[in-house]
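Sharing a structure, written as structure tokens. Questions coming.
One chain of protein is taken out of this complex; the other chains stay put.
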Amino acid sequence: MVLTVKRHTARTATLTFAAILAIAGALAYVTAPPKGLDGYRERAAATAETLASQVETASLWVQVQADGKATTAATLVGLEEAAEDGRAAATTFEGYEPPTEAVTLRGRFASLAAEQERWLDLPALSAPLSGLAEEWTRFEERAEP
Amino acid sequence: MKQAFAFTLGTLSAIGGFIDIGDLVADAQVGARFGLRLAWVTLFSVAGIMCFSEMAGRIAIKTQRPALALARSRLGPRFGLFGLIGSLLVTGLLVMAELAGVALALQLATSINYLLWVPVAALFVLIVVWRLPFETMERLYGVLGLTMLVFVVAVFQLDPNWPNMAQSATTIAPTASESWATYLFFVVALIGAQMTPYEMFFFSSGAVDHRWRPRDLWEMRVNVIVGFPLGGLLAVAIQATAFLVLFEPGIAVEHLSQTALPVAVALGKAGLIVAIVGIFAATFGATLETLFSTSYDVAQYFGWSYGKLQPPARASRFVTTMLAMLFGATALALTTINPITVTIVAVVCSASLLPFLFLPVLLVANDRELMGEMANGKLSNAVGTATLVLSCVVSTLAFPLLILTKGGTV
Amino acid sequence: MRASELIGSQVVDERDRPVGLVRDMRVEVEGADMPSAFPIIGLVVGPPGLRSAAAHAWGYAEGRAAGPAVFRRLLEPALQHSLFVPADHVLDWGPGAVRIRENGRDRSSDAGGLR
Partner (left out) sequence: MSRLVSARIALLDNQIVDCHRLPIGRADDLEIELGGGVPRITALLIGSQPLGDRIGGHLGRAMAAVSARLRRGAEDDGPPAIPVSSIRDLEPLIELDLELDDLPNVAALEQWLAAHFVERLPGSGDASE
């Protein structure tokens, strides 16, 4: 009886430990910063894709609002979400330490991100917004390793 | 009259269960990224969930017990407890996600932050489960849920290039810019979102609360045959609207608002408002379903009394479990954790649990002594076994894919 | 003693040769009025292993589970080695190992409704 209890304790302990390790490993993998130049470029491209998507979403909302096809409440929500997500994605990427070869890439990213900040603050100018989306797409293509 | 009730039970299970926060998110994401290239998954899901819900309904009619009630005597207490804890965790996450969905719908309607709506929604749910009789609940959300049909109307309004649609729907491969891993991940996510086991148990438990008898067999089958394909149609419609509006500009769906956006493009203000009502109804109905089914699962495992037809004091353990779940879900939602992320994780986890919940139903439905002439026929067994095997594959792939694709973000 | 202690315990014969595991017990119940106790008329003994365990747990041993065909084909072979041991052939009911007479290996299929 005592023996079985001991075995149980041991097994449970190992299992718990293994589970914790697995979860920690998974989280580490999912949230790991990019490695090397290629990793950095990849991440830059991915972020650019996200930001382009945000800009497109914003301009679509602006458009439907202009056509009187959306309620103001919904449009405001849509625009705010796009702006917040854009900011979040940009901040995350700018948090990564760029490899020396990628400094210019990072500079370009920063300027585009700043531009986006401005547009999203006065989204009524939807046309330049969609222009921005194209710029992001070009950036993405150039960034891709 | 009874027919109408019964029909709304089917509709509620279809709309509230089939179209819930999981579909509103996963279908829109899939449509925006892959077009209709994953529409075939919905066919499988509908067939599978129809088959098992029909079994569950038959078991409920014959034995007067919900499907899961007989699971423990087949799987034994340990295996049963494992399944119970698993589905408790997953459905718990879903309750939170659905509740957040209700709040997000209210945010879309008012542009007041959803976090402020979460407690209001929770209070709403509380009042409904506490005061509203089962039938009223069903009729209300069954009917309100029908407003989701606006997504179908939107598809036609956007008047798509049908050959393109057909071409996309018949291609079983990722789009150029996507990897097979991501494609498969969304296969799993869709199955998890559409083959929701709680739907099956809610369906059978409802049948018990309705005191259905063998003569109601066909009524039950009509619910299955009407309800679930309707849900599947709506799911594909959501994929299609996202495909037609969001695919071209390369918009990735990360918010419920983006699910509704295509409807605004297609049908304008009125359509958008109807869509928001539909989203509200679907998530609200699903909140009730998930809440009930988790409590049912617990009560059935331990053999407690349960159900809407019992006065609370007679089923105090059931009621307490339900209130605890609702409270926990509300607290979790208020941590500002991203409800969309939670939804995706929840549907993937739920996909990985499917075998544990399908197996006992399949076994009990085959028990000649219990089921007599209502035992499974060849068709149910063929579809059921196929679904079970498929769900085993899905269940083994779910977590590796979740991590490998970082939740579909790469 | 509790049923859970009996089910799953080792079964050996007089010379301590392993016979299998207790998978189930056949109990006699009255249709109309229940007696003060249900006599256990015998044990169902099956070989170790998952397939045998599943076959007995899921009702394939009683032939009550008529399908699915895949399961039947998978599980019923495991029942070839299951046997029904009448109570009077059991020398020691445990707890611990259950000891049965050597000639207690009654394979007659209808005994206790075992296939």
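Per-chain residue numbering starts at 1, and chain names A, B and C are given in the order in which the chains are listed.
As a working rule, contacts are C-beta pairs under 8 Å (C-beta built on N, C-alpha and C of every residue); 3 or more make two chains touch, one makes a residue touch a chain.
Just so it is clear, the model here is predicted, and its values are computed rather than measured.
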Of B:K269, B:R317 or B:K406, the one touching the omitted chain in the full complex: B:R317
Which of B:L370, B:V383 or B:A398 contacts the chain that the document leaves out: B:L370
Sole residue of B:W40, B:F124, B:W304 or B:F399 that reaches the chain not shown, by the stated touch rule: B:W304
Sole contact to the chain not displayed, among B:T63, B:Q107 or B:S352: B:T63
Those residues of chain C which, in the complete complex, touch the missing chain: 1-4, 6-7, 23-32, 34-41, 44, 56-57, 59, 61-62, 64, 87-88, 93, 112-113
Interface with the undisplayed chain - residues on chain B: 63-65, 69-70, 72-73, 76-78, 80-81, 129-131, 133, 299, 302-306, 308-317, 319-320, 369-370
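As a convention for this text, only the chains that are shown with their structure count from here on.
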Distance between the centres, which are taken as Cα means, of chain C and chain B, whole angstrom: 41
Sites on chain A at which at least two other chains make contact: none
Numbers and ranges of chain C residues touching at least 2 other chains: none
Residues of chain B that touch chain A when the two form their complex: 107-111, 245, 249-252, 254-255, 257-258, 260-261, 264-265, 268-269, 272-273, 276, 403, 406-407, 410
Residues on chain A engaged by chain B in the complex (per definition of touch): 26, 29-30, 46, 49-50, 52-53, 56-57, 60-61, 64, 67-74, 76-78, 81, 85, 133, 137
Residue numbers on chain B that touch chain C, as the complex places them: 74-76, 362-363, 366-370, 375-376, 381-382, 384-385
